[in-house]
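Here the complex is missing one protein chain, while the rest keep their positions.
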Amino acid sequence: MNILRKLGSWDVVVLVALALVVIVGEATIKGVGTPVFWRFVTLEVIPIAIIALPLTLIVITGEIDLSVASVMGLTCSVMGSLWAHGVTSLPLLIALCLLLGAVLGAFNGLFVTVFGLPSLAVTIGTLALYRGLAYVVLGDKAVSNYPVSWTSNAISPIPGLTIPWFVIIVGVLAVLFAVVLHATPIGRGLYAMGNNAEAARFAGVAVARTKFWLFVATGTMSSLAGVFWTFRFASARADNANGLELAVVAAVLLGGVSIFGGRGGLLGVIGAVVLLSTLRNALQLASVPPNTLTIVTGTLLIASVVGPNVVGMARERLRRRRPA
Amino acid sequence: MLVLEGVSKSFGAVAALRDVRLELRAGEAHALVGENGAGKSTLVKILAGAHAPDAGTITMNGEPLVLHNPADARAAGIAVIYQEPTLFPDLSVAENIFMGRQPLRGMRRIDAGEMRRRAAELFDRLGVQLDPDRPARGLSIADQQLVEIAKALSFDARVLVMDEPTAALSGVEVERLFAVARSLRDAGAAVLFISHRFDEVFALCERITVMRDGQWVSTDAAADLTVADVVRRMVGREVGTLFPKEEAAIGDARLEVRGLTRQGYFTDVSFTVHSGEIVALAGLVGAGRSEVIRAVFGVDRYDSGEVLVDGRPLHRGSASAAIGAGLALVPEDRRQQGLIMELSVERNATLPRRWSLSSLGLLFGGSERRAARDWSQRLQVKAARLGDPVSTLSGGNQQKVVLAKWLATQPRVLIVDEPTRGIDVGTKAEVHRLLSTLAGEGVAVLMVSSELPEVLGMADRVLVMHEGRLAADIPRHQADEESVMLAATGQGDR
Amino acid sequence: MTAVDTAAPPRTARATRLTHRVFLVRELGIVAALVLLIGATAISNHRFLSAQSVKDLLLGATILAILATGQAIVVITRNVDLSVGSVLGLSAFATGTLFLDHPGIPIPVVLVAGAALGAVCGAVNGALIAAARVPALVVTLGTLYVFRGIDYRWATGKQINAADIPRSFLHMGTNTVLGVPILTLFALVVVLCAGFYLRSYRSGRELYAIGSDPAAARLSGIAVGRRVFFAFVTCGALAGLAGVLYVARFGTLDANAGLGQELNVVAAVVVGGVAIFGGSGSVYGAALGAMLLTTIGSALPVLGVTPFWQRAAVGALILAAIGLDRALSVRVTKSLQRGVHQ
Partner (left out) sequence: EDTNTPSSDTSAGAGGSGTIKSGLKVAFLPKQVNNPYFDTSDNKGGKVAVEEFKGVYSETGPSETSPSAQVSYINTLSQQGTNVIAVSANDKDAICGALNEARQAGAKVVTYDSDTKPECRDLFINQATSEGIAKVQIKLISDAIGPDGGEIAILSATANATNQNAWIEMMKTELAKPEYSKLKLVDTVYGDDDDQKSFQEAQGLLAKHPNLKGIISPTTVGIAAAGRYLSGSSYKSKVQLTGLGTPNQMKAYVKDGTVKAFALWNPADLGYLAAYAGAALASGIIKGKEGDKFTAGKLGEFTVGKDGTVLLGDPYTFKADNIDQFNF
């Protein structure tokens, strides 16, 4: 019971929902739960999870980054362009891309923390700017002649399993972010500034500096997702991952992170990322029309904010009744 | 005319009002006095329709009155000046005054010219010079308060409620306000006046109601009371015991502030606090005291000057550097600055120490909980569980959490801003004892306080600020009510 | 007026004048940028200022300007509506279906029906936000998916073409009055009415008050929930109207009408000087912002810049606009404070 309390009720709701989807799906839909199913789900989960990790931290501090998918797109474009211009060393390519992501994130962070502009407006701006630059770099061409070894290695399974090995990297990163958020002084500071930035400042939390580095981290992780995306689809295009930001934000919010900051945790977010992909794939296997899937996603998102509110109101009512 | 009976209100665990009664008469000015946190503002908010009482009735001219929201109160002719100004920073001053009641012309359009003219008229009546067209953003606290007063006046209200309207005003402005309030009263309105300044209370009001710890204590004609009577009723015991000041050995200079200036806030502030010494920083609200200590602590920037701790200059603009150097700041606004209301007692209490509590950069539940329990027990924080959000605690207990949070860092210099605001009498004395003890242990204490008795009772030395400058430095044996007030109002000899 | 002048002492008056000037500057700034852009483009290509081209510029801005007007009303209350693109799509498809099912239906009825459908969508948003007290960003992100999904389900296997739409209605999309397209007149009326309402009516001013400080608005007796609800209904209705006009302009349509418009609309509002955290800005600014964004879109290719730069330019413009707003507000605040503290 104590453990449940600690996890926070929404994390549990998400995980229970995930378990339900898997169990009911396996029982009623052919193909759900097979090794191949999980392979496809993980492939879909990887890029979203990579971005959701740092974005969770950002949203917990009360900010938001909508430019993540554009950072991915620009990374893909630059990577394609570098490759086309003869940069053929894989480590160098990856390093340059991650550096680019860090710079793009720092640009966001600069506007938000140094100039004090609202992150929502700033990252809507860079959402357009970065995507535009991606087009400027690569135009409407696609670069796809990467060595097959790179592209197939990126998604090759862990020996003996069907799940891609890249998931291990994501897992390590997830643990890292979870530890930072939940078990370090930095994490304590994140929650503090998300709830009340001024009080956090009075307690010695370097609010602006922390936020800046979070934006850098988000940029870097987004470009990592971009690298994975390029190799997974063996194609660098300016419109790669167009619109993915909404999917990531939806997952973070569904995971129980408050859009106003200060509330939520990584377990719920990871659960929500997996839940969304599993549900989508399961419904697809059940031949639910794609248009219905759109409605389901939206409804889930609304439920994720209305749900806890209703639960809270009900609890409040119960508490009021009890003393009487 | 307006009668409140049996009114109770609690916020979670905090019982702000218990079975309070109040009777306002037409053509009479009525004072409501009580200590910080006695529940005065809560009562005002109930009158204003902003809070619904848990129990009790309100009747107006014999008719029961139910206030669902502020609009109802307004419709009933109740005008309220809140303690904290509630202005819209982006809108013009004139609009702030007339929001929702703007004068109209054809097609129910707003008549902006008329609105401006009426606002200017109100300002004339109050004798202030404010441009009705300027936005409220950037107004000083005093000017904000004046706009609030103009707003209340514009109602032609039958009941005028003023929650500490004079706290930020100068003598002339107060006189003007009183003239207006008297003319309203003489025109048959009921006036409810809340203030911590007894001279004002006695100058304006015919009857005085005293509250203590959320409860009604007494209502008497002002003529039958002396200041001493009122204070005794407010505090519930002799004032002397409230300030258990111990003599402590005064040692070396701990905190030195030299020529600190922040444009628009304070200018050329210099002072020194020694170990074992309690220095009070007094002045009227808005004099810039909080701004100075915020700059010292590093949460605000400053333009010039320097701060030294134990002779070493402090990195400016970094609260964590200040904490590292042994500074601690208990801020004035507990809800906004002191605590993170949604987080647990434990997390709040250990936040400034989170780095030193971690091992290898990792925090494990145990160390935080132990540290939090340790200090909560020492200060006798009453909380059901340390894991509960601080918002569920009573005001006094919240303040204890803030103190615990800072004392746990074992500061060498403790800065406290209005340390006893909103806490009950018993706790207040405890806090004072604590400050005394700490000073005795060699901590340098800098205390900002608006309560003169507290300043006089606790301080070894009183610094007085006036309009952003240090106006006086008065040693304990010379400090009295008069000398401090003179300096604070700018009439000191310096 | 004289009373004001004598009542205002010189030092605050100076600060006030500056504030006024800044707000004027903010909208004039967009106009200047617009003039500069059109001028430069016209110099490099004379056809850019022909009657037909001006007409197309205006037409291009019309739908975005109407959406931006609705969005500005919502943003002024410190909220945001991301579902406008989906509402537009839904209403556009409904309009087409109406013409398909009732060929003789009068145009005003269609306009009202489209706006009403939009208002219903807006009411869903507004009810969730005002009653269930959930953040607008999340709710409208959700309804962005839901409304679009409904649109898709409805439109699957159907298509509306110019041939199904009455000629008179399509003419409304191309014809002009004194050189101004009829659709643009719609936008003009909408913007002027909204601007007039926000400026001259109590409830309009209350929207600013809510955005400026919601807690203070509650204490002042403003019915915050109700006002916010109606702001969303209005925004939805305008998106619905935009959907009808979309059909008039493009004739052919599928379920993707308005896809991805939400970010453009928010961008137009932000570029137009409406603060994203509410309380200030005007619908005129928002409409001008929409105009600037669409004009950039048409001017860049004419200037010989590849269209690939267009998005990047829009992004840079948003950043410049919010940066400029910030710099101006810092200056104004400083000068106002100085005005008080000598």
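Per-chain numbering from 1; labels A, B and C assigned in written order.
To be clear about the criterion, a contact is a pair of C-beta atoms (placed from the backbone, for glycine too) under 8 Å apart; a residue touches a chain by one contact, two chains touch by 3 or more.
Since we're looking at a predicted model, the values are computed, not measured.
K.L.:
For the full complex, can you list every visible chain touched by the one that's not shown?
P.N.:
So, taking every chain into account, the missing one touches A, C.
K.L.:
In the complete assembly, which of A:Val71, A:Ala142, A:Val170 or A:Ile186 touches the absent chain?
P.N.:
A:Ala142
K.L.:
Which listed residue (C:Ala132, C:Ile182 or C:Leu259) would be found touching the missing chain in the intact complex?
P.N.:
Candidates C:Ala132, C:Ile182 or C:Leu259; residue touching the omitted chain: C:Leu259.
K.L.:
Which of these, A:Leu18, A:Ile155, A:Val205 or A:Leu254, touches the one chain of the complex that we don't see?
P.N.:
Residue touching the absent chain, from the options given: A:Ile155.
K.L.:
Which residue from A:Arg131, A:Arg188, A:Lys211 or A:Arg280 sits in contact with the chain not drawn here?
P.N.:
A:Arg280
K.L.:
At which residues does chain A meet the chain that is not included here?
P.N.:
30-31, 34, 36-37, 40, 43-44, 139-140, 142, 144, 151-152, 155, 229, 232-235, 237, 239-243, 280-281, 284-285, 287, 289-291, 294
K.L.:
For chain C, which residues reach the chain that was dropped from this view?
P.N.:
Within chain C, the residues that touch the unshown chain are 47, 50, 52-53, 56, 59-60, 148, 152, 155-157, 159, 161-163, 170, 174, 250-252, 254-256, 259, 298, 301, 307.
One rule holds in what follows: only the chains that are shown with their structure count from here on.
K.L.:
Per the definition at the top, count C-beta pairs in contact and tell me whether A-B or A-C has more.
P.N.:
A-C
K.L.:
Quick one: report the Å distance separating chain A from chain C, using the average Cα coordinate of each chain.
P.N.:
So the centre of chain A lies 30 Å away from the centre of chain C.
K.L.:
Across the complex, what residues on chain C touch chain A?
P.N.:
For this pair, the touching residues of chain C are 80, 128, 132-135, 137-139, 141-150, 152-153, 156, 260, 263, 266-267, 270, 276-277, 306, 308-319, 322-323, 326.
K.L.:
Can you tell me which positions in chain B touch chain C when the two form their complex?
P.N.:
My answer: residues 48-50, 69-74, 82, 86-91, 95, 99-102, 104, 108-110, 113, 116-117, 120-121, 123-124, 129-135, 137-140, 143, 264, 468.
K.L.:
Enumerate the contact residues on chain B facing chain A in the complex.
P.N.:
Per the stated touch rule, the residues are 297, 299, 318-320, 322-323, 329, 331, 336-343, 347, 350-352, 354-355, 357-358, 361-364, 405.
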